[in-house]
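Excluded from the complex is one protein chain; the other protein chains are retained at their positions.
First chain written, first letter: the chains are A, B and C, and each begins at residue 1.
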């Protein structure tokens, strides 16, 4: 049977539809999951069908995130669609000081299963305030789970797991530039439990560790590396930063001994550096070359296309990094 | 001439007094720099002397941080004393979305030299909401400088540099448990420009990279390591995370080949991991053992002393990590 | 309940808070028991006790850094409250939360934030869930006047009113002089409104001003408000005014006049000067004891007996809490992620 192929945006719609159907108490706060993209309209039918379970709050991020937390505490789950990731900064006191600690602080007695959905990263002309990448912050807020789907199937499976099965709060970061990408997605309901990375492409020469859009860029880079330089890289798609699948990374690093870590967050102190640190401390004995990081050049993201492209962790920069670790 | 020795808290008072004297337009927003410590009263004389240049704002972190930014833009510098670091989360939209980008976004035409002062970390019975360590977040917000003094002299010199000389915004993180520590501090005014680490102790066997309270713990660990295990560690005091003094770290790592990185932020995705990542990618060829990280165990910080001690990056954990990298 | 029973219940409820917190000040002399600053509810007991007396067990309550009194008022076990505050295994949160976070999920206090304003939207969320589930559970969120300086307050008020949530915003304005307690309110150094109650009213929220030192009036008023909430008339707002107890300035509470003596209800000159006027005009417990005696609902003897019983209860609770072991540190690793 041929695999069914749909777009990332369609996978979001399917995932949202599925969870709304399965849990009749589940609420949406906001619902424009696909942002200012060509795929913006994909949510329209769902917004119509489930209008009575979608709330459109005022521009009050800290309040509506807290409301979702309170509802979750008393058994009503919600998915909060916050639009641009930088808007979630307004709600950090609720996300980090409250949602993250509810479970631990109650000695395990209370749960706050909320999904905070944001669109992060360099979307194109978003400039400094609409291109933020806070995944590293949320990862380092103990108690929060952090999911970053790379494929349409990831999206469907991770959102479903977060919204219906997980007992904890999750920040799910999507990238606008993934929306029109296609991939195989099973028709029926399925979940991808957190902490399970997938190897998207096998290779012996080097490992590229990535999540979200950087997986797609890594796969493109892998093609170029193989075609032009005879380098076979393995691409590890993390799917979730927290929990992190250390074992899958370690297995690959053991095989290749050479690692590129890449993430669309600031290169100096963002997720790529953290991952490099984990590799250096837990997988050092497998390493045969410096770990190379490819991230956003650590400057406020600029508007003009020339500048924006320059700071983006593009395919060419991944190719160059992989060539460096492999040494050819 | 014998060196003059004063406490960290006294150094804060001296630093604040010095900057208020030198720049007659400088404002303080809040002034309880020494927190809920034994040294709380050390600020009293300054609060009296400069009462007309100290504003006590309502509990409105996002607003008063923004006010300081606006004032800085039009030439009035201020130091904002925010008390506990977790309270600064309320102001992240202003600190990260505004202060950090003012300069870059204006193509270098406008400056916002503000100092945001916070008390971070595990102070003792602060529990989940009064023990936060956001240094990694601020570091990964491009445009912000991040200072973390370890000694009374650091404090005096770094605050003076940030408040009077720097053209950019700085988050200065102090640790309550440093307040009653003593150290030599020159009497007159002096500055410590950002990006200059200091080697607090020399040694050949391993390098400990740290800032703030972890420098003091590293020095204690160094004593134990030398006395009990014959291990001579070198302690690098970073002073600022942004800018980071890569050269001083690299020099030390080149000499020792073995590295422990430690910071009182979450161990999995905090500053220790970032530093480990930098070492692994920039100084790999010097490395002769896995980089060891010692951070806060990645859980919401608990209240009871037994639990709190357990999650703290204590001296014993640094000793154990150093012994591991050295292998004896 | 007869009016005598009611009088006794309210008195006992308030005394339980007072005696527990006085005990805490004594315990805090040992710095290993209470290691940092903490906040007491002394002087505000009538507010929490009166308001919670109008609630069902399954109603939800949210509180603040100043939470001990609310947890006791909602039915919390003094033993487990003290154990939490001194960081022991039998604390409501197993010693994880401590004084800043005392909560008691089993009696409707699921999560306590010590961040100024932190509880407000969460409380609106439990109210929203109740409304969605067509339940008549109400949520009461207690908070200080300082919360009105934080933006989250306004955002929450706005949504609560737009969505007509069954929530009572119970604001405790705890720095009001005795003379101003009945008045309209006056500007403070940290809020620009001429009266704080102008603010919820500008959002169209029905607002009641209460003398928060009068337990009976609080109980009756909140009873009426809760009935309106159950009938779908939320949100509602209360400004409850109390006068700060002299021991409650600065970060570390003191006992300037020693433990409260119940007899001061009739011997108003007895306390040391620093607290004399406060106990005479602003101590909700002594005010209530005096009122009950005058009204004949409780005799002096009955009052003294209740006080003795409560003191014994708290002594026992404290002893049991002190005997509770410190928590096993490794447990923190289990509950970090749900």
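As a working rule, a contact is a pair of C-beta atoms (placed from the backbone, for glycine too) under 8 Å apart; a residue touches a chain by one contact, two chains touch by 3 or more.
All figures in this text were calculated on a predicted structure; none of them were measured in a lab.
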Omitted-chain contact residue, chosen from A:103, A:123 or A:317: A:123
Contact with the hidden chain (one of B:7, B:84, B:151 or B:166): B:166
Omitted-chain contact residue, chosen from C:155, C:172, C:283 or C:307: C:155
Which of A:70, A:257 or A:300 contacts the chain that the document leaves out: A:300
On chain A, residues whose C-beta touches the chain left out of the figure: 36, 56, 58-60, 62-63, 86-87, 90, 123-130, 297-300, 302-307, 309-311
Hidden partner interface residues of chain C, rising order: 149-155, 157-158, 161-162, 187, 189-194, 198-199, 201-205
Interface residues of chain B (partner: the chain not displayed): 25, 27, 55, 57-58, 60, 62-76, 93-94, 97-98, 102-113, 142-143, 145, 166-169, 242-243
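One rule holds for everything that comes next: only the chains that are shown with their structure count from here on.
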Which of B-C and A-C has more C-beta contact pairs: A-C
By mean Cα position, the chain sitting nearest the middle: B
Centroid-based (C-alpha) most distant chain relative to chain A: C
Intercentroid distance (Cα basis), chain B paired with chain A, Å: 30
CA centroid of chain B to CA centroid of chain C, Å: 38
Sites on chain A at which at least two other chains make contact: 93, 97, 104-105, 142-143, 242
Residues within chain C bordering two or more other chains: 93, 96-97, 101, 113, 115, 118, 151, 331-332, 335-336
